[in-house]
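All protein chains but one are shown at their positions in the complex.
Each chain carries a letter (A, B and C) given by its place in the written order, and its residues are counted from 1.
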Amino acid sequence: MPADGSTDAQVDLCRYGSGTVTTAAAESARYNRALMTPWRTALVHSDATHIWMRGRSLTRLMQEATFTDVIALLHLGRLPSPGERRLLDAILIGVADHGAGAPSCAAARLAASGNRQSLSAAVAAGILTIGDEHGGAGSNCMELIAASLGAAARDGATPEQAAGAAVASAVAAGRRLPGLGHRVHSTDPRVAVLFEMARAERVAGDGIRFMAALEAEAAARIKPIPMNIDGALAAVLHDMGFPPAAGRFLFIVGRVAGLTAEVAEEHQRERPMRIKFDVEYDGAPPEPE
Amino acid sequence: MPADGSTDAQVDLCRYGSGTVTTAAAESARYNRALMTPWRTALVHSDATHIWMRGRSLTRLMQEATFTDVIALLHLGRLPSPGERRLLDAILIGVADHGAGAPSCAAARLAASGNRQSLSAAVAAGILTIGDEHGGAGSNCMELIAASLGAAARDGATPEQAAGAAVASAVAAGRRLPGLGHRVHSTDPRVAVLFEMARAERVAGDGIRFMAALEAEAAARIKPIPMNIDGALAAVLHDMGFPPAAGRFLFIVGRVAGLTAEVAEEHQRERPMRIKFDVEYDGAPPEPE
Amino acid sequence: MPADGSTDAQVDLCRYGSGTVTTAAAESARYNRALMTPWRTALVHSDATHIWMRGRSLTRLMQEATFTDVIALLHLGRLPSPGERRLLDAILIGVADHGAGAPSCAAARLAASGNRQSLSAAVAAGILTIGDEHGGAGSNCMELIAASLGAAARDGATPEQAAGAAVASAVAAGRRLPGLGHRVHSTDPRVAVLFEMARAERVAGDGIRFMAALEAEAAARIKPIPMNIDGALAAVLHDMGFPPAAGRFLFIVGRVAGLTAEVAEEHQRERPMRIKFDVEYDGAPPEPE
Partner (left out) sequence: MPADGSTDAQVDLCRYGSGTVTTAAAESARYNRALMTPWRTALVHSDATHIWMRGRSLTRLMQEATFTDVIALLHLGRLPSPGERRLLDAILIGVADHGAGAPSCAAARLAASGNRQSLSAAVAAGILTIGDEHGGAGSNCMELIAASLGAAARDGATPEQAAGAAVASAVAAGRRLPGLGHRVHSTDPRVAVLFEMARAERVAGDGIRFMAALEAEAAARIKPIPMNIDGALAAVLHDMGFPPAAGRFLFIVGRVAGLTAEVAEEHQRERPMRIKFDVEYDGAPPEPE
């Protein structure tokens, strides 16, 4: 008895037109093939005495590489250069934790407060708050960079021209520019550090040129909106060759270091159920009992 | 020390133009107000001896209402009619569980298999598989119904004409029509039951007219693609006045009944870590040790 | 290539002594059998045109049963009597939502605040806060009831004597009694309602006798600590034949109705990232830059 779900047959049909008619028998045959087919992966292989990651001996990696190298290996398919590794370390450190009141840390603490039996449940609750609005500006900004520089490459435009076009288009649409602005810091101290390191390590490329121009262009056409850590890490990750989704994944990897520490502190220092909120009811008037 | 995060100041700026310049001081003041302001809610209110839900006495609801009534009360803001209650019951039952191999049930079992300490973690893992591709067709279909009928109302068109336009637009864009097709059932047995009940209970309205026309139109212009439970529940929920997101929420509520039972069965009948997968490596060749 | 993991071979060995030596070959053979063996379930079965739940036609259930009936069917293996159904409805309503500031609701809102892309992620974050400390007293209390009444049955003691022994043992060990006390309500209004309904519907049995005696005994030997909803639902569910874990599962099912409504309200009424916390640093002194 198979899984329930949606309409794979219809997907193909609507995608490729009504020329090919997928019969129920054909669909059922495809289903059975899927059931028998092993999952495929290019990440990890092992036998009774060895493990390989992306083809490299895991035990050799344990002896010769850093955790950050392996994060890059898993997501880029290759080990980073020493300069790239330094930049990645800086990015992962930069997003690891920014205070117990961030949604991710607060949700992890709430879960630790009500459910002391599962450390992983508390960490997972923290991760679930990560989306476009929290921790997601990096990947959204990487999409903007990739799309803008891709269009510029087709049109023979410079990164600076691409940034001008991006600001114009955001202003016209009344749309937010990812990577600029911060609700706490007037100047995010992590940005300058990351860009200096990228230049010193010669990792800087068109992504950084684009984001610097975007900040300048926004200041000229809107008002000064300083770049934030998301914009800076997006530029650097783009220049290292990461795809946009990696902006989200690396934020998660870095933040998990902080979330685990927040959960540990909540367990060590606080009573269960200690977190309180003040809530005001403004709905339908309470009926008498 | 406040939460980290993204760029609230800039949101407003880009949204409302550069006329209003949000200074750091103004932003900081807004932040502090938010900190002091109690959360607002129109759902539940309580004092030392009473609880009210949407203004109704919770203890009276416990004595006079069904759980399904309260689900409607929370999401619609009113108690359902007896006919609406029967339809809602049928929908919640219809999505509760469709087999242990569905992604939601399988993920819940995997989590129960590795993490026996937290029943809630296993249930949550199951819920996390629910998205546009699994369990999400209902809300996506409700968005199509609402948008299509909204446009038809503006244009003086019938639900049938709206369905014709929706099929034409999906074919032109090579896009899938939510609510039609199923990967297992040639005819989903739940659809006819739901529609008969809706007609008998006089809950049926333009949503059901639209979906019936969509199925017929797709059969005429593409090929017979029978309606699935997602399409049927979308039509019924639309006709009861639920917003599109309720399609997703009610799927979750119904499915949690099944997920909890799947986790209970995994705990009762199976050893930890009993689930195995066959995985085939096709990546970079393993280096010699 | 199989899953990683822990030490199934050793489990058996340590459990059953060193008489049987599980060789690597035997272990590998068992692994391969597991890979080939379909999952087993007694919950749901389907073919191309029918679905059965616990052997009952799902479409007939959709027409004739309530959602609450099906929750009981999944967890008890049988449909409830009308009185049992009323009690279950009252329990599910009683735990559905108790205010936006409960850890489960607050965590769901935090996730909705940072991650607007996935409704299921926000609901799951709320569920993850449910553990022994939040929403878990019901199942813990059911374990106390089952263990105490089980011991009483063996010893020929009454439920009242069992309750006396439970209070004595908790006092001696300085241990908390699940099901008594509440941090908000001096008298939880839901308790009396549930017990009156249980008596009127003739669902009340030894579980309710035990919990009533526990409350009286604690008042006599410690101080008045009124029973809470967890204690009341534990007594009723025990008397209906549910296993202790069902206390946790039914809390989750009921609470998901509230969590989905809390997430819906957060989306409808609030800006992303609106939730703020005041955090005070008391760690190592900040070094100068």
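Basically, a residue touches a chain if its C-beta (ideal position, glycine included) is under 8 Å from a C-beta of that chain, and two chains touch if they have at least 3 such contacts.
In this text the structure is predicted, and so the values were computed from the model without any measurement.
Participant: What are the shown chains that the omitted chain is in contact with?
Facilitator: A, B, C
Participant: Would you indicate which residue among A:165, A:219 or A:257 is in contact with the undisplayed chain?
Facilitator: Of the candidates A:165, A:219 or A:257, A:257 is in touch with the missing chain.
Participant: Hey, which of C:69, C:84, C:206 or C:230 is the one touching the hidden chain?
Facilitator: C:230
Participant: Tell me which residue among A:84, A:97, A:206 or A:239 touches the hidden chain in the full complex.
Facilitator: Reading the full complex, the residue touching the unseen chain is A:97.
Participant: For chain C, which positions touch the chain that isn't shown here?
Facilitator: 1-11, 13-18, 21, 24, 27, 31, 38-45, 50, 52, 54-57, 59-60, 77, 98-99, 101-103, 105-106, 115, 117-118, 120-121, 124, 128, 133-134, 137, 170-171, 174-177, 180-184, 186, 221-223, 225, 228, 230, 277-289
Participant: In the whole complex, what residues of chain A lie against the chain that is missing from view?
Facilitator: 1-3, 5-6, 8, 31, 34-35, 39-46, 48-51, 53, 58-59, 61-63, 65-68, 70-71, 74-75, 88-90, 92-94, 96-101, 109, 114, 118-121, 123-125, 127-131, 135, 184-187, 189-190, 193-194, 197, 243, 245-246, 248-250, 252-254, 256-258, 260-265, 267, 269, 271, 273-281
Participant: Contacts of chain B with the missing chain: which residues?
Facilitator: Interface with the chain not displayed, on the chain B side: 1, 24, 44-48, 99-101, 103-104, 106-107, 110-111, 113-118, 121-122, 124-125, 128-136, 183, 272-273, 275-279.
We adopt the following convention: only the chains that are shown with their structure count from here on.
Participant: Given that chain B is a copy of chain C, what angle of rotation, in degrees and a multiple of 5, matches their CA positions?
Facilitator: Result for this pair is 180 degrees.
Participant: Quick one: chain A and chain C, Cα centre-to-centre, how many Å?
Facilitator: Here chain A and chain C have centroids separated by 34 Å.
Participant: Between chain A and chain B, tell me the centre distance in angstrom, where each centre is the average of that chain's C-alpha atoms.
Facilitator: Inter-chain centre distance comes to 25 Å.
Participant: Multi-chain contacts only, two chains or more: what residues does chain A have there?
Facilitator: Residues 1, 24, 44-45, 99, 101, 103, 106, 115, 117-118, 121, 124, 128, 133-134, 136, 183, 277-279.
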